[in-house]
Structures are given as C-alpha cells and as structure tokens.
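Just below is one structure, and these are the notes that go with it.
For this depiction, one protein chain was excluded, whereas all remaining protein chains were kept in their positions.
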Amino acid sequence: MDTDHFNKKKIINDPVYGFISLPFDLIFDIIEHPYFQRLRRIKQLGLTHLVYPGALHTRFHHALGAMHLTLKAIEVIRSKGHRITKQEEKATALGILLHDIGHGPFSHALEYSIVKGITHESLSKAFMKSLNEEFKGKLDLAIRIFADQYPEKPFLHQLISSQLDMDRLDYLKRDSFFTGVSEGVINSDRIISMLNVKDGNLCVEAKGIYSVEKFIIARRLMYWQVYLHKTVLSAENLLVRILKRAKALSNQGENLFATEALAYFLNSSIGPKELEVRQEALKQFAKLDDFDITASIKEWVNHSDPILSSLCQSLLERKLYKITLQNQAFSAKEKGRTKEKLLKIGLDQNDLEYFTFADSITNNAYQPKADKINLLFKDGSVKDIAIASDQLNIRVLSESVKKHFLCYPKQSMVNNLAKRLS
Amino acid sequence: MDTDHFNKKKIINDPVYGFISLPFDLIFDIIEHPYFQRLRRIKQLGLTHLVYPGALHTRFHHALGAMHLTLKAIEVIRSKGHRITKQEEKATALGILLHDIGHGPFSHALEYSIVKGITHESLSKAFMKSLNEEFKGKLDLAIRIFADQYPEKPFLHQLISSQLDMDRLDYLKRDSFFTGVSEGVINSDRIISMLNVKDGNLCVEAKGIYSVEKFIIARRLMYWQVYLHKTVLSAENLLVRILKRAKALSNQGENLFATEALAYFLNSSIGPKELEVRQEALKQFAKLDDFDITASIKEWVNHSDPILSSLCQSLLERKLYKITLQNQAFSAKEKGRTKEKLLKIGLDQNDLEYFTFADSITNNAYQPKADKINLLFKDGSVKDIAIASDQLNIRVLSESVKKHFLCYPKQSMVNNLAKRLS
Amino acid sequence: MDTDHFNKKKIINDPVYGFISLPFDLIFDIIEHPYFQRLRRIKQLGLTHLVYPGALHTRFHHALGAMHLTLKAIEVIRSKGHRITKQEEKATALGILLHDIGHGPFSHALEYSIVKGITHESLSKAFMKSLNEEFKGKLDLAIRIFADQYPEKPFLHQLISSQLDMDRLDYLKRDSFFTGVSEGVINSDRIISMLNVKDGNLCVEAKGIYSVEKFIIARRLMYWQVYLHKTVLSAENLLVRILKRAKALSNQGENLFATEALAYFLNSSIGPKELEVRQEALKQFAKLDDFDITASIKEWVNHSDPILSSLCQSLLERKLYKITLQNQAFSAKEKGRTKEKLLKIGLDQNDLEYFTFADSITNNAYQPKADKINLLFKDGSVKDIAIASDQLNIRVLSESVKKHFLCYPKQSMVNNLAKRLS
Partner (left out) sequence: MDTDHFNKKKIINDPVYGFISLPFDLIFDIIEHPYFQRLRRIKQLGLTHLVYPGALHTRFHHALGAMHLTLKAIEVIRSKGHRITKQEEKATALGILLHDIGHGPFSHALEYSIVKGITHESLSKAFMKSLNEEFKGKLDLAIRIFADQYPEKPFLHQLISSQLDMDRLDYLKRDSFFTGVSEGVINSDRIISMLNVKDGNLCVEAKGIYSVEKFIIARRLMYWQVYLHKTVLSAENLLVRILKRAKALSNQGENLFATEALAYFLNSSIGPKELEVRQEALKQFAKLDDFDITASIKEWVNHSDPILSSLCQSLLERKLYKITLQNQAFSAKEKGRTKEKLLKIGLDQNDLEYFTFADSITNNAYQPKADKINLLFKDGSVKDIAIASDQLNIRVLSESVKKHFLCYPKQSMVNNLAKRLS
C-alpha cells in the first residue's frame, strides 16, 4: 500500500450533503483501490443524461453518499440506546460502500447483450471476495453483513438492503438532485432521525409515517419521470441492440474496434459460471466502464455493417426510436406497422428486431410481500406501514403497474439505414 | 432536416435553474446538430471531478445555461425601454449557445500537447462558419454579434463576452452547484435584474454594486478552490504529459491504440493553419471528445513504453503528482530534488520532465485594463466599479496573483516506473 | 396620493422566489394603502409558529407571492397563443393580490368567538368595494374577475380560485419554506409551465400529471403535518376560548384592557349584516391585527377573572391543552374524565367547556365534486385528473378524512387555575 499519501481523515465535497467524511483508514484504502476508482467512470443512470442533461453522476459518488447516510443512521440508532460496536459500524459502512461494486457500465444493456445471465449482486460478491483476500480478511464481517449472515443484528443488513435502505435513500435524493426533478426530493435527514430498532429489526418511529409515505410516493414518481422515462427506455433499448449486433458480428468472426476489455467479452461467451471460475474474466470485467462502450460506438459509426453503423449513429446524434407506451399489449397489427417499410428498403426479416420491437416494464413503489417497512409505535408495537397508514391507501401503491411499449424508427433513421443498405 | 421530431418548443430540466426553454426553432435545430451534440461528451471542468466528484457537467449543459441567462437578460433590458428585435434576440442567443463549440476535450491539455497553437475561440468561429453554410446564412447576424461586429448595439456582444457576461454568470453558478463549493454561489437573478444599457453599452445599475462585488469575489474564490486547485493542476499536468508522450511515440512511428479521430491528431502535425485550411482537420476535430482520450489512456496502461504506461496508470488510479505551491519561483535545488531518484532508477535525463517539473499560474479576479464593469447611477452617469466601490477596495482584487508550483512523483509512482523500466 | 415616493417599478426580495416585481403603478399604490399594509401584521398561519418557529410569515407576503405566480402563469398562457390584454392581466393580478384582504387576525379563532358568522371572502369583497371607490372605479374588472363574473375568460378567475389556483400554489410552497416541512415543497415552476387553456377553462397539459399528483399529495401531507397538527389545534382552540371568555366578560359589563378596535368588537355584537351596513364596523375591522389580540392577552394575564387569566397565561407560556386524536368520536366517559377534577377545584359546571371539550376536523386533499383539475391531452381532449391518473388512485385521496379530537388541561394548567380560584 502506498503510504506517502496525505491525511486519510478525508473530507469530500458533495453537492447533495455538503460533505462526506471518511472515518476509517480501511475505507480510505478501499476507495483508493482501482476496483473502486473504476466506479468513477460508470454513470449511475446510464443514458438518462440524454433526457436530463445533469444526470451524469457516477456509482462512485452514489456509493459514497449511501455510506454517508449509513453512518448517520448508525449514529441515530446508537443515540436511542442500541449498541453498535466500532467494528460493526466499519463493516456496515464497507458493506454499503461496496454494494454496487459489481455494476458494469450500462448494467442492464450489458446483461441483455454481451454478458448474459450475470447479476451485479453476484459480481459485487465476487469483487468483495477478491478485495477481502487482498486486504487479508479485513472484510470478513462486512461480507457477512452484506450477505445477511449476521443474525446478531439483522438491522445492519437492512440498512444496506431493504425497502427503506440507505441505498434507496441516497439514490432517490441524488438522482433527483442531478436530474433536477424535484418530485423525487425526500427528506433523508428526517427519515433517518426517525429510524429505530425493535427486536433486532430496523423500523421507523410512528410519527415518521408521513415522511415514509412521501418516500414511497417520491420513489414511484421518480420511476415514471426518470427511471422509466420513455426516451430513456428508447435510448437504452437502442444500446442493447447495438451491443447485440456487435456481439453477433464478432461471433461471425468480424474484427471490431474495441478496447481490450470489451473485445474480451465480445469475442468469448462469458456467463455467470465463467465469471466465478475464471480469474481472467473478473479481471477484464474490472476494466470495463462507460468509456470502453462509448468510444467503441463512436468508431462503429464507420463500420461497414449497415445495421451496426446506423444504430450507432442514431445513438450518438440522439435520433432515438420513437416509442409508444400503453396499458395493453400491442397487437400484431400495431407491431407490424413499420416492418413493411423496413423490409422495403432491403432489411432482412431476421434483422427487423434491431429497428422495431415491443416489450413491457413493471413498477412497484412498495412491495408488501417482500420485506416490509415497519412502524414502531409509542407502546412498543410494530405495524406494517401499508396497514398503519389509514389516510393514504398505500395498498394502492402496492399493486404493480405494468406498461407495454413499442419502439420503431423515425423517418430519419429509416433513411439513414436505406442509404447504407443500398 | 428531420421533420418528424416532436414539439420544438422544448423544455429541458436543469437542476441549476429549474427549466430551460428553447424559444426558437433554429435553436432547437442547432442543438440537434452533431457538432452541438458532441458537447454532451465534453466535461466542462476536465479532470476536476477527481477532486470534486460531482463536477461531471458538460459544455452542452453550460451552453444551454448561458443561453438561458442571456434570454433573461434581454427580457430585463427590454423591460427598461431598450429596443431589441426578435432577430437580434435570436442571434444573441445563438451566439452564446455556440461560444464554446470549438472546445475540444480537456482543452488546455490538448493545446499544450497534440494540437498546438489553436485557441478554442478560433475553432468556435470555424464551427460557426461551417454551420452557417449548412443553415444557409441563418447565422449571419449571430456571427457578427459574436465577433463584436455589430456596432449598432455593442451590449449584445457584451452579454456574450465581457467581464460580466452570461458565460461567466452561468459557469460560476453551475460549477459551484456541481462541485458543491458554495463559496461560488452567485445571485445571477439579482445581477441580471440590475442590468441596463447606457450609450449602447452594458452596465449595472448602481444599487447592484454589492452583487457585482460578490460576483468578483466569488470568481476569485472559485479560482483558488476549484479552477486552480492544486490536485486539479496536478491531474491536468499529468494528462498533458501523457498526451505529449503519446505524440512523441507516434512521431517515432509507434502505432498506438486510438480512435480514428485521435489517431489523426497523433499522427499528423495540426496547427492553426491546418484547421482553417483543411476541411478534414475540422471534421476530425468535431469527432474528438473525452471518450477518445480516456478510452485510449485506459489501453495505453498496457503499452510497452514504461513512461507512457506508468503515467496512464497513475491517472486512472488517481495516484497523481505531489504538488507544492508557493509565491516565489522554485530554486534549481528545489527542482532538482527528485531528479536524482528518477535518474537512479534508470530514467533518461531527457525524460525527467515527464515526472517532475515546475511552472506557474496567474489569477485575476477583475481586470480593469480590459473591459470594465460599469455602474449606472440614477443621475445617468457611469463609473467603473473599481473606482465606485469605496467600501471594498476592488483595486486590490485587480492585482494579478501569480503562484509557482512544483510537481514531483509520489514514491508509489517512482516504484511503478522502476518496475517497468527494469 | 403621495407622489414623491421613489420608483414604482419596485422589486421586492422574497426568499421563496428570489424576487417579486411590481409591474403596474396601480398595484404599487394598492400595496401602499393602509388596508394592504395591515396584512404585514397578520401572520399567515396564526399560532402555528408555536410548533414551527419559522412560521411567522404574513398574509402580506403571501398575497405578493400569489400575485407573482399569477403573472408568471399569465405569461405562460400567453406564450401558448391565448390572448390576454394588459387590462386583464392587471385586473387578475389585483384580484389575487386582494383575495385575502378580508382576513382578520387568527381568522378562525375570531370567527368562532367575537365576530361570528363572517367569512373572510365576504369581507374581502367589502374591502375591494371600498378600495374601488377610493380609486375611482379602477378595480371594476378586478372585482368582476374575482367574483367569477367575467364569462369571457373564466380561466382568469380560476387562476385566483380553483383547485389548482395560484393561491394554493403559493401557500403550499411558502408555508413549506417557512415551517421547514420539506414534505410540502412543490414545483410551482413546473406546474405553471404546464398550464394551458381549453374552451376558456384552465387546464394542465397531460405530461404534467405527476406534478399535479405531487401537488395534491403535498397538500394532504401539509394538512396533517402543519395545518391540522395537533399542537396547533390545541393552541387555536385555546385562543378561541380566551376570546369567548373575554367577550362573555365584556357582555357582563366588565371593562377589559383592549385597543380601540378590539374593544369595538368585544363590546358590540357585530355580525355579517353590521359589517356590510355600518361603515364604522369595516373601518374598525381594518385596524385589527395580531398585535391587538396578543397585546391584550398579555395584559389579561393579570385580570381578576381566574378563567381568563389562567387561559391567557397558558397560551403565553405555551402550556397548551393536551390533545388526543382518533378516528372515532369520543365517548361520554372519555369526555368526562377530567371534568371531575375541574369541578373539584371549584370550576363552575358551565365553565367546564373552557378547559375540556371534544370536536372534529375534516380534510379533503382533492374534492372532485367541486371544480376539477383538468388534464389536456395532445389530441385536444380534456379529462379530470381523478380519472386520468391510472397509477395512483387519486380517488382514494378524494375521500374526506374525519378525525375527532379531545382537549383537556395538563396538570400544571389545573394547578394554576386552582390557585386563582381559591
């Protein structure tokens, strides 16, 4: 380890909270590690910045923010008489700091195209294991808490992962801040000040009910206004198709411009098993970030394959698919509408899917069947917020909402493709 | 032009101002142009995010913000009885929208390494000329105002470029917002509400004196805390040396990984003349953004040249030069201190400059000799703020401040190089 | 009219919006009028500052804020192609500026005690009529629009009074700002930017649905957290009983300390008819503000009547009633609980009501049966938001919620009374 760096008791400027302090040397050292520095080059919200130009914040920043909130929550819970040791505090902070370390660039796009079947959760565990070896077991407790294998104090895991965890609190606040969508602003200070523990489990004091309701509603609004915004959906689906095409061409032996790490995944078939077994696979994955993908797409604009090059140009110049959302599934007739036009300009039947397709998305603001958000009353009793909230029927929010969408090319996209096909 | 896009009367979410409206179709079309979309991939503050992790905002966003303020300023000036036609309004908005379009990625680093002697101002003009051809002369007036060749109403140019222009107002506010350095927060609303015109020139009503003072002071604080932050200086100087090394290797015939556009500049010698004369040069420049540079640096980590690879690794893992700032120039002895060590591990005398060097920076918060910030008094008289401000001696701020700095490698950087050299 | 005042094009600093401009001379003159200046001395939220110490903002400030939003809304609607003349703009601005001018201090408390049966709406009309005479008919159109007697453009009235009027927009934002209850923060800019007019009626463009939902929810949360906060309820009910007691004593011929205006209402029996008929009554009412009431209560602490003096001391020292809220009505047994104790220390059966009582409150976040919030779709169709919103069942919010409450004295209040009774 480099020892000549400056004071480890560092303070980081954060426009969301003002300051984030790093209270433990080990945390400083983990942040300095290349695995963690990589997160500086992975945007938290993928292509959302094409709609909300401020949304360029990274997973690096989010991980620090979630850790910051976790440390505040621990302070609050302690002040209410619950014992948490320094070791537990550090381990929980590490757990949340690393909770997203397995995220690749444009996670969902990657998962649907070149590294199939791999979840970022399992990758996070793999990275943590690898770091634990390097740091000689110092992450043992962090890993146990992260994996919910610390029955002594389950609330520590719940701070990292539950329906009211510090991950969600940070990302709602942060995404709202950087997008400028004030609908998502939540009062994280207030919610945290209301946290408590009952029988080892995290809960919220009853008087915090409105803040929690607001949190659930804000989350739902952020889903519709940001996370599932139709233009974002359109952009991400375009990216999936670009990567699928690149993979297909690679499989056919085509040699595409790519950084070493991206080439590794384009040219081989890496699934969950490989990433666990092959050291090399994890190492290459650790090099992959937004820059590999975007720089390659910029080059592919000039590739001879008309499909790949026209899709790439569309993304770079922000000429995305048109997209329609509705409550019902699309009929065959609706789905067929633009196909005709595409076939006419010479697109192969098998390649239609690159330019027009239907799919669906689902949103649950609150999932009562999973874990619950529990309210703690003055008499010591605990109730699920969906039952306790008699004013707003939160049960309404519990019903999952499904939307169908249909993507199809703008005329300019068709023209562009036609020119390249001819 | 693509005509099937949605409503051109677009509103863009901006966390800084809430909303930015695009009031003219031509502005919408310019924003859609690939030249302008490119700015989405160029960070406003280069490597500053290595110190302030939120500072990832782009020149795209800044250009929109500066245009937004300009439109507000025009509204204010009009409300005070000065006539500004719709055409002038549109042209001024276009002028400021495009004022930075010539910026390349990491501008200063590029200028000091691979595209020497080219200023972004001259490039902006070249881009505007090219766009004007494409848009059939619709940018004529915008170009005249931008170039200060509109003597009818000089204040329109001054909104784009002067010591109190909308460019500065936006970047101070925006940089302050995204870094989280609240010292730079300025009240742009208040300043704009105080703008007025006297004899064709922009001025500020006298009661706005404190806001202007605050603006000058905020600018100065932002210089020391952000723009000239020593860690940022260190990172940018590291980038310059990486690019210089890559260029040197290319000149020696070495084939480096690079996108097409970057390769173009690495392999040829493009200066101001070439960019004006050769169409190809401008076209390639228009493809260059942060992603070309960063993706290449990521690959160069594995290059066989020990200097290039170790510098690249340092940047990616954020192991930057140590840096010392002081008021006096550094003595030969001070500068020599780490040279010994570097020579000992086998570094060539001629390559020392890649790892240790001294330089200086200068900061002027207010430059009274250039244009002035003029205050307009109720009796119609106009005074330079540096003279009018009797409370704070703004003249003090007018003196330029020069700082000398010395960069030298951390021990870890030396070790890394040593390993690669051996 | 005073003519030597400074520039009427005034700008007022407002922490909520930054600035409020006064664009018309007549508006400036109305604001200068003693009737309007009186609003500087009437807090917007009565006794709420006993719970939220920042909530000291006045009806003066709110009226300016609502006017500010109205002018912005008019600008937006105009920009969408609807014609609104300068005269209509001024009249609508005047209408909303004066919409609350009839409010007395602690309106509800007064209405339930010393000026029974008078609503602030009818008083506002009386004040506007009186001002219109003084300003020689210049308020004619403002009064018509305020009274919804301008069938040419009903949306102008709807900006002043409807379920999405500028009154509500301002007070939610302002009350949220000064209380610090961030749950009530709404994005007034966004909502206003989505306003439009269809068939003469105000509506919101469909893409603004989430903002409107957020507005309805924020309103509901503000009700429970601020407007109907149980401690605020307790304080306001205490004030009602103080004023009732003072009135009762006055009716018995007791001479109480009071300002002239307060004495006028304590000593006579003024109802709706008197205020309309008697010029004197309106004139005296126009002098009444928070200071008359509070200064008198401070003196009444020393009055010989044990009930009046002990109630006043309780309010001043913030020893309020205890209060219990529940969904069901309170049983006779529950209501009787503290009565015994009070009778024992010598309180007369008829005076029990000053110290313990039950009542109920009701809250509707959205009232679909009154006017509706209409959404305007791209195809030109218009739908009630309660029907259009398929994600959140706004109909749930439409059901009115009724809560019962029971107030009874703290032990310290009982002791204080006992001492004074003996």
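Quick notes on this structure:
Order of writing sets the chain letters: A, B and C. Residues in each chain are counted from 1.
The working rule: contacts are C-beta pairs under 8 Å (C-beta built on N, C-alpha and C of every residue); 3 or more make two chains touch, one makes a residue touch a chain.
Everything quoted here is computed from the prediction, not taken from an experiment.
In the complete complex, the residue from C:77, C:128 or C:181 that touches the missing chain is C:181. From the options B:185, B:248, B:263 or B:418, the residue with contact to the chain not on display is B:185. Among A:190, A:287 or A:322, the one in contact with the hidden chain is A:190.
As for the chain not pictured, it touches chain A at residues 11, 18-19, 187, 189-190, 193. Within the entire complex, the positions of chain C that touch the omitted partner chain are 2-5, 12-16, 18, 32, 34, 37, 40-41, 49-54, 56-58, 60-61, 64, 177-181, 257, 259-260, 287, 289, 291-292, 294-296, 298-299, 302, 316-319, 322, 410-412. On the side of chain B, touch with the chain left out of the figure occurs at residues 182-183, 185, 187, 190, 210-211, 213-214, 217, 220-221, 224-225, 327, 390-393, 396-397, 401.
Keep in mind that, in the parts below, only the chains that are shown with their structure count from here on.
The greatest centre-to-centre distance from chain C, using averaged C-alpha positions, is reached by B. Rounded to whole angstrom units, the spacing between the C-alpha centres of chain B and chain C is 51. Rounded to whole angstrom units, the spacing between the C-alpha centres of chain A and chain B is 31. For this pair, chain A with chain C, the centres built from the Cα atoms lie 45 Å apart.
Touching of two or more other chains is recorded for residues 187, 190 of chain C.
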